[in-house]
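The complex appears here without one of its protein chains, the remainder shown in place.
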């Protein structure tokens, strides 16, 4: 299926894009992240969380949405 | 000696004055307060503290100043 | 800073929102500040025995009050990492809905301002000889007691 990945903050500098759509045929978010880390090796040592449907989820969750958001540490306020 | 007594808030309503000067020949603040309670019987059941030299002191302190200030409960802010 | 000089914290009448806004604006040149915390006391239109509080009339034993405000300032600067601190309290009549107390603390970091502000406000309530006379709409009154 087609999945749109969004990158915020520092992560968009690593990937040099804020958003991209890729093909993904597996099940878990961790499996999607493995593919992204192959595409962007500098992602591996970055601290980030992932959100689907506007909620943070753990990497071993199933991908349930066609959008996954990668978020670096929050620094608002 | 001559002592100036100042009354604030509710207490000035009891005494019907904000300030008065009286003659006092004894030693302790408690003795001065006894004389005031004779003059103003309604003072007896009022909650108040006394200050001399801008500091709260206990009633059994010696009167060291020629000014004593009677303060009802604070209600600033 | 001229913190060592005892200055009056009293203002005649209510403290205006413009005054507060201007105080905030003055701190925008202090670029080591990361966090401000402001407490405002506002006169409530409490209903007591079916009568509504229309205003509070504040009096104070001013000399002692200013000395106590000064002690509270010194203690707060001692205890907390503050860049600056301002305290203003009304005297005279303040109507329901108007502001009678303005405490403003600033620091590089937020933890210090939270701790300092609560400390300062509690100290003011318990140690400063200020007296509020609650004036009801029918012009009768009672003396306020802090809770």
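Just so it is clear, A, B and C label the chains in written order, and each chain counts residues from 1 on its own.
As a working rule, contacts are C-beta pairs under 8 Å (C-beta built on N, C-alpha and C of every residue); 3 or more make two chains touch, one makes a residue touch a chain.
Computed from a predicted model, the values in this text were never measured in an experiment.
Taking the full assembly into account, the omitted chain touches A, C. Panel shows chain A; residues 6, 8-10, 51, 54-55, 69, 71-77 of it touch the chain omitted from the view.
One chain of the complex is left out; on chain C, the residues touching it are 17-18, 20-22, 24-25, 27-45, 96-99, 106, 108-110, 113-114, 117-118, 121, 147.
Following the convention adopted for this analysis, only the chains that are shown with their structure count from here on.
The distance from the centre of chain A to the centre of chain B, each centre being the mean of the chain's C-alpha atoms, comes to 73 Å.
One simple way to say how far apart two chains are is to compare their mean CA positions; for chain B and chain C this gives 27 Å.
In terms of their C-alpha centroids, the spacing between chain A and chain C amounts to 49 Å. The multi-chain contact residues of chain C, meaning those touching 2 or more other chains, do not exist; every residue touches at most one other chain. Not a single residue position of chain B touches two or more of the other chains.
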